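With one protein chain withheld, the remaining protein chains of the complex are depicted in position.
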Amino acid sequence: MNIVINGELKVVDENKILNLQDLVESLKLTNKRFALERNGEIVAKSQLPNEKLNEGDKFEIVGAVGGG
Amino acid sequence: MNIVINGELKVVDENKILNLQDLVESLKLTNKRFALERNGEIVAKSQLPNEKLNEGDKFEIVGAVGGG
Amino acid sequence: MNIVINGELKVVDENKILNLQDLVESLKLTNKRFALERNGEIVAKSQLPNEKLNEGDKFEIVGAVGGG
Amino acid sequence: MNIVINGELKVVDENKILNLQDLVESLKLTNKRFALERNGEIVAKSQLPNEKLNEGDKFEIVGAVGGG
Amino acid sequence: MDKFIIGSREVKSRLLVGTGKYKDFNQTAEAIQMSGAEIVTVAIRRTNIGQNEQEPSLLDFISPEEYTYLPNTAGCYSADEAVRTLRLARELLDGHNLVKLEVLGDAETLYPNIVETIEAAKILVKDGFEVMVYTSDDPIVAKKLEDIGCVSIMPLASLIGSGMGILNPWNLEIILKNSKVPVIVDAGVGTASDAVIAMELGCDGILMNTAIAAAKNPVLMAAAMKKAVESGREAYLAGRMPKKLYTASASSPTTGLIK
Amino acid sequence: MDKFIIGSREVKSRLLVGTGKYKDFNQTAEAIQMSGAEIVTVAIRRTNIGQNEQEPSLLDFISPEEYTYLPNTAGCYSADEAVRTLRLARELLDGHNLVKLEVLGDAETLYPNIVETIEAAKILVKDGFEVMVYTSDDPIVAKKLEDIGCVSIMPLASLIGSGMGILNPWNLEIILKNSKVPVIVDAGVGTASDAVIAMELGCDGILMNTAIAAAKNPVLMAAAMKKAVESGREAYLAGRMPKKLYTASASSPTTGLIK
Amino acid sequence: MDKFIIGSREVKSRLLVGTGKYKDFNQTAEAIQMSGAEIVTVAIRRTNIGQNEQEPSLLDFISPEEYTYLPNTAGCYSADEAVRTLRLARELLDGHNLVKLEVLGDAETLYPNIVETIEAAKILVKDGFEVMVYTSDDPIVAKKLEDIGCVSIMPLASLIGSGMGILNPWNLEIILKNSKVPVIVDAGVGTASDAVIAMELGCDGILMNTAIAAAKNPVLMAAAMKKAVESGREAYLAGRMPKKLYTASASSPTTGLIK
Partner (left out) sequence: MDKFIIGSREVKSRLLVGTGKYKDFNQTAEAIQMSGAEIVTVAIRRTNIGQNEQEPSLLDFISPEEYTYLPNTAGCYSADEAVRTLRLARELLDGHNLVKLEVLGDAETLYPNIVETIEAAKILVKDGFEVMVYTSDDPIVAKKLEDIGCVSIMPLASLIGSGMGILNPWNLEIILKNSKVPVIVDAGVGTASDAVIAMELGCDGILMNTAIAAAKNPVLMAAAMKKAVESGREAYLAGRMPKKLYTASASSPTTGLIK
């Protein structure tokens, strides 16, 4: 399945990655602070297991970095 | 007939003052530079004779004064 | 005997006040910080008992006060 | 005869250059604005013919130049 | 040649003046003549109905044939009021379309209300006006007003009537760097040197009123301002010497000194 | 009438200019003519002995008949050198006694040496000179120089040749308040606005050289400076409007607005 | 007691600091600790997908438990981007709703885009955020942002990263006079005295980043800034002596002098 994360095209195995929680785990973000937007809508962390991954989904996954 | 000019109520004789040209003459503005707005719409000077006076008309009649 | 202290004329009893130490004691300055100039010349505190008082002597006696 | 003009040693023929007027003419300054100091003393232009040249004289000869 | 073009007009004098706050019309006329200005601002106000027909008016002293009247929207606090006022002005001045837009934020500071100003500018430009626009020294807003189609950007130097001079020359410089239309300092000039400083920065012109009208001798100050604007323009064109912080440089030769 | 009197001379132009640092004598002459100055400073230097007799000199371009030459002591670091230099200058200029005294403190800043300046001023005044004196902005020293008999006090605005403008207007104001002889700012003016500011403070005149000579276009800058000095003087005489810190004041009527 | 309350939080330190531009996280941590700041700004950026899981992150050095994170919208040029960024930040920080809104006008000046800022502020306030808002020194806009419901107005002193200090203290004073929420100078402070001047004007706090991070010795500058903000606050509360223009006043008694 083709998705876009942070502007880059990714091909994911839809048999392994069924929902957004799976996606996040595959990206090794589980223990990190992050926030996730799918197609312009924020998905709360508590909802990640309930949200299925769809072909063409566009994700923005962000963290906090140094800034002024 | 009751009209309002520059915020003040005026009673005019509708037999004498049939149109806006008559009104302007009665105000002795004929030889002065002025501009006239009726009910929020500008009336061009050339159209003053063609515009009838109506009960309740609100006029703004302005001139140029010193300003910075 | 007439002397001048800090611009003011003083009459002192030359039988009682023989030297500058006597003068300073009479002015109740003994326990205070002060410095003394006679006729434009400083007299060291250690020399006060050795210096006789003369008619017309002019004294400046100063202390430290608040200043910037 | 050795003299110094404006810091430079000059040898002049004492048979030709008898007085300061001669000196000035030899330097082609006659028609120029200048002022002359000999050994630290100004010599007025009117006095130049009356002043003899002496061995070792030091001259400053100056003019006006652009300055602010 | 050093041309000065505002919208579709070429103007000679880079000094624009207001006509308010003078002792009387004679002084107004004399000061304005002395200033050499060609463009004079006027306010649009309700005609005093029922007044003496013979009462003199500004137009008798400052001829609209000789001077270019620039109607302004002083006193307007919303886009709507400003637009209505300038449409009346256009009718009043026989179709004259060069106007000065100002929409104020509050009566205490007379600082411009930028949001309303942008709104009004859009409407007026669409309606065919050549809009000279009073604004803050915000360079982003200045650029936006230019993009909307205003023919001149008129940032304040400081508050209207304050005479505080140019409080933030750095913002003015950014505006000047980005602008393709004339930048005319409007408001805040208090004395001749303020005008010179603005022109030396590269401003294209200056509009002032109080600095002249509220001087002890307005006519003499008008003369001073004419020279100030010219002097500042010439100094800008001449290109000033560089500043040197701590190393002085002699104007006289450093050699040839007597010893 | 606004008379300007230095010592025994009445002068029309309040702008005095130096003659150094120009590209060539033609430019010197053109710029000085454009400036409208009547008094021009010259330095006194050793004549170039043995030079071509036909070589042009400053005097061929700036006629001593047309302009008042003001010989200075630029480059002198002691009272003695300065006095000798000005005595030579008097001889050179046929008894002309109006001179500019400056005794410098070091070559890096060209800041005046006040102690030596005071010494030289005493000698020169006794010797019959009319002494215009370059000094710091120290108001006590300025007063002392006036008491000695100098005919004009010439405080620096900033370092010679720096173009930094008036660094301490407050000291200048004290000097102006205490002075009965003309106060002429000498040194530091960099552009037209600096000159206007000095004149607005109440200075009687300005002497400059580098600001004109080191501009990209010296002749145009000379024109700017002429207007600047006149503008500043007129603004001073006209009496500027008061500054108002935070309360704006409308130039247009606040009544009669349309509703 | 001199309380400092932003929205629903009471804060002790009036110095807020950014976390960008440091050499490394160790220096970031050391400087921020030295500054005494409790609120630290962070930027929200795309996670570097596929990076080393062990790679250190800001959060390992600046604990979100110890410090209050203030996510900003640096880099956003539209209301929409800014709103999306802060919603992500809220999710990221477990519902934390105190945020710093900035919408920029262009990349060269980073001057705020006021029209977009106002739009974003309206949306964010409705959405339950406590919005601290970076803005220009336009007092009308500042008041509007307060009226919309922002919990702190953060006018620039000068351009972000410029270190030019407070270019227009007069506008700041108008904003301070009109504001009921804390006014925090954000951007432009370059050195300790800039911070003191801002606090002496009556500002409630200061947010800075480059002034510390780009000093030669950031940790020592952080110490200087802590004292600067405290000193300026105390001087403001202490009430400075009046300025006297030209009449000096002796600190020592004028009587009792020796003769």
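Observations on the model:
For reference, chains read A, B, C, D, E, F and G in written order, and residue numbers begin at 1 within each chain.
Assume a residue touches a chain if its C-beta (ideal position, glycine included) is under 8 Å from a C-beta of that chain, and two chains touch if they have at least 3 such contacts.
Here the structure is a predicted model, which is why all the values come from computation and not from measurement.
Of the listed positions G:Gln27, G:Thr109 or G:Asn178, the one in contact with the omitted chain in the full complex is G:Thr109.
Which of F:Leu15, F:Met164, F:Met208 or F:Leu257 touches the hidden chain is settled by the complete complex: it is F:Met164.
Although one chain is hidden here, its contacts on chain A can still be listed: residues 7, 37, 60, 62, 65-68.
In the full complex, chain G makes contact with the omitted chain through residues 18, 20-21, 43-46, 48, 72, 74-76, 81, 84-85, 88, 107-111, 159-164, 190-193, 196-197, 200, 209-211, 213-218, 220-221, 223-225, 227-228, 230-232, 234-235, 237-258. Within the entire complex, the positions of chain F that touch the omitted partner chain are 105-106, 109, 111-115, 118, 136, 138-141, 143-144, 158, 164, 167-168, 170-171, 174.
FYI, only the chains that are shown with their structure count from here on.
Here D-E and B-E are compared, and the pair linked by more C-beta contacts is B-E. With each centre defined as the average position of its C-alpha atoms, the distance from chain A to chain D rounds to 98 Å.
In chain B, the residues touching two or more other chains are 6-7, 37, 60, 62, 65-68.
Contact with two or more other chains is made by residues 18, 20-21, 43-46, 72, 74, 84-85, 88, 160, 209-210, 213, 245-246, 250-253, 256, 258 of chain F.
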